[in-house]
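Could you have a look at this structure, given as structure tokens, before my questions?
Removed from the display is one protein chain of the complex; every other protein chain stays in position.
Let's turn to chain A:
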């Protein structure tokens, strides 16, 4: 059986990189991996959605609606959008960050509150805050990766640079 993860966020947040890191980490544990990326127009400030599947043998590169063991969101509005991918009762991991879409303004409280009340096991990770402490919001994906490593039981992928390693460790410590 493969573990199915849908990683989402907004173009420019490092969604593809986060998914690739999860892939590298699972590969280093000896798993087979498929990562389905989306390139081109969808990356221009829009919603970005990457599917990661790892296990002993993996065939299908994409996760169907209702088929994800984990939805990992770098942004809260995108967490709501990707909610449909979750298997009943499975796990949502969401970065505490809102990038307002054009049009309707939604408060962070409303978004995160609705997710927490949804009945799904939800982890809210203050990755953006930790990343800012480290000097740049660019590190939020590495903080999320650190948190996920604890949840998924995966090691730190080998390709991280020093700053991202620090972000990873800070993220791992957020998991309790």
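A few notes on this one:
Rule of thumb we're sticking to: a residue touches a chain if its C-beta (ideal position, glycine included) is under 8 Å from a C-beta of that chain, and two chains touch if they have at least 3 such contacts; residues count from 1.
By our rule, contacts and distances are computed from a predicted model.
For the chain that does not appear here, its UniProt entry gives the protein name "Indolepyruvate oxidoreductase subunit IorA", which is one of "Tetrahydromethanopterin S-methyltransferase, subunit H", "Acetolactate synthase small subunit", "TrkH family potassium uptake protein" or "Indolepyruvate oxidoreductase subunit IorA". Contact with the omitted chain, checked across A:29, A:64, A:108 or A:133, is made by A:64.
Contact between chain A and the absent chain runs through residues 10-12, 20, 23-24, 27, 32-47, 59-67, 77-78, 80-81, 83-88, 99-106, 110-111, 114-115, 117-118, 120, 137.
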